[in-house]
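I'd like to ask some things about the structure below.
A single protein chain has been omitted; all remaining protein chains appear in their positions.
So, chain A:
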Amino acid sequence: MIIMASALPTFTKIAKVIRLNRHGCTNRPFYHIVVQKTKDNQDGPVIEQVGSFDAMPNNKNEKLVALNFERIQYWLSQGAKLSDPVAQLLGLSGFLPNHPRTIIQAWKNRREPPRERKIEAIKGIAPPLDNPKL
């Protein structure tokens, strides 16, 4: 078996990244927000778990996100990079400024009609949004 990049002794530093690791099952993704070395696999060794993101909306039509802001701040101070989805989530949460992609996606959604979905939005406490694309 070939050894992972982070397991080899390197004299160059491998950068660290805060990104989403897909867990969960088939057709039911659940992401861990995680600090890893860039060279490692998505399912490879993890330095620290720093939150979670459930992509499937729950009973109340919410997508739940958990973030450990203190640790994220620490890793950013140590020079960790952010992947785009994580940056977007942090922007939506208010910790960082809004990512341009959120804004771009918003105006695109306003322009185009929403595409058809197989799964209907569940009606609950939170009213279903006009544009299910969001």
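For the reader, a short list of remarks on this structure follows.
Here is the rule we go by: a contact is a pair of C-beta atoms (placed from the backbone, for glycine too) under 8 Å apart; a residue touches a chain by one contact, two chains touch by 3 or more; residues count from 1.
Rule of thumb we're sticking to: contacts and distances are computed from a predicted model.
Within the choices "glutathione transferase", "Translation initiation factor eIF2B subunit epsilon", "Small ribosomal subunit protein mS26" or "PAXNEB-domain-containing protein", the name that UniProt assigns to the complex's undisplayed chain is "Small ribosomal subunit protein mS26". Checked against the full complex, the one of A:14, A:47, A:67 or A:96 touching the unshown chain is A:96. Across the entire complex, the residue among A:12, A:59 or A:77 in touch with the chain not shown is A:77. Of the residues in chain A, those that touch the hidden partner chain are 1-4, 7, 41-44, 73-74, 76-79, 96-100, 103-104.
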